[in-house]
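One protein chain omitted, others in place.
Up next is chain A:
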Amino acid sequence: MFTLITFSKFGNACMCTSKFIKSLSTTTNKLSELELNLTERNVSNEVAVMERGPLPIITGRQLPFVPDRRLVRQAWVDNLDTIEEKKLGLVDLHPDIFGAFPRIDILHDNIRWQKLYRYINWKHLPNRMERQGGGRKPWPQKGLGKARHGSIRSPIWYHGGKAHGPRGPETNFYMLPFYQRVMGLTTTLSMKFAQDDLKIVDTLDIPTDDPSYLQDLAAKRHWGVSVLYIDDSDLMPKNIALATDSVGHHNLMPVYGLNCHSMLKHETLVLTLAAVNKIEDKLLYWLHTNDPLTPAKKYTGQHTQGMQ
């Protein structure tokens, strides 16, 4: 595995000194503060605006595996400190990940897979054998002038069993080919970038934990109603975790939680620089590796080992 050289001065430094709160992927539970060794900093909610040097702070990135003929994409780096946006710098983005051809068919395949592979149809209608009763012939075959029947639970009877109805839980599990999923991620990121729905930010530190701060920010910058924030780790700063907890259309995710469906569901995608580095790292590894065995291994039910 190779490593990218990052050029952000303040990106990682802020994270180390501030207090952390674990933001769970499902925000139904109340957030509990992790009491770490307190530093000399203030415990108040209001955090002073970060002091930055003269702009631009970030001026470039090194990109591996870029042939000369491929055009490198570029994006601004914004801030989340203030509602008004400040351009902190300009970074290069890898063309194979953020400039890939928009394959709508592969995107469709990915979305369909995401929706279906965990979907179970629980419909079950009992057949004539499973319905209560119906063992006896209701009336004699001949002599009554009535239609001939053998059971009161046959399919043509009211309250009878269903002959060809839904039978038991029906799973729709299947796995897309590994590299089709990789391509799904690259095309979706490229589409988001091409449509100006992808914003890069230095950190997710915000001054207040008020939910309206982020909504005002998104409104001012014309980001859209729904925003998805992605950071490289699943430990998020306290203020943004509290702010997005009560708001359903602003969501936090780590890099490993990124997926095509969420990217389409949310209008804007906000990535931190660290997240961009990690995403490029991972995707470029899979696009350029010579290891066919790791993704090709078919899942053979390892999770059922040890079950009765």
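Keep in mind that, in the parts below, a contact is a pair of C-beta atoms (placed from the backbone, for glycine too) under 8 Å apart; a residue touches a chain by one contact, two chains touch by 3 or more; residues count from 1.
To be clear about the criterion, contacts and distances are computed from a predicted model.
Missing chain, UniProt name from the options "Serine/threonine-protein phosphatase 2A 55 kDa regulatory subunit B", "Large ribosomal subunit protein mL51", "Ribonuclease, RNase K b" or "Fibroblast growth factor (acidic) intracellular binding protein a": "Large ribosomal subunit protein mL51".
When the whole complex is considered, the residue among A:52, A:149 or A:282 that touches the unshown chain is A:282.
Summary of contacts with the chain left out: across A:171, A:195 or A:212, the touching residue is A:171.
Not every partner is drawn; the one left out touches chain A at residues 25-28, 114-115, 117-118, 120, 123, 127, 129-130, 164-175, 178, 181-182, 185, 226, 248-249, 251, 253, 255-262, 265, 278-279, 282-283, 286, 294-295, 299, 301-304, 307-308.
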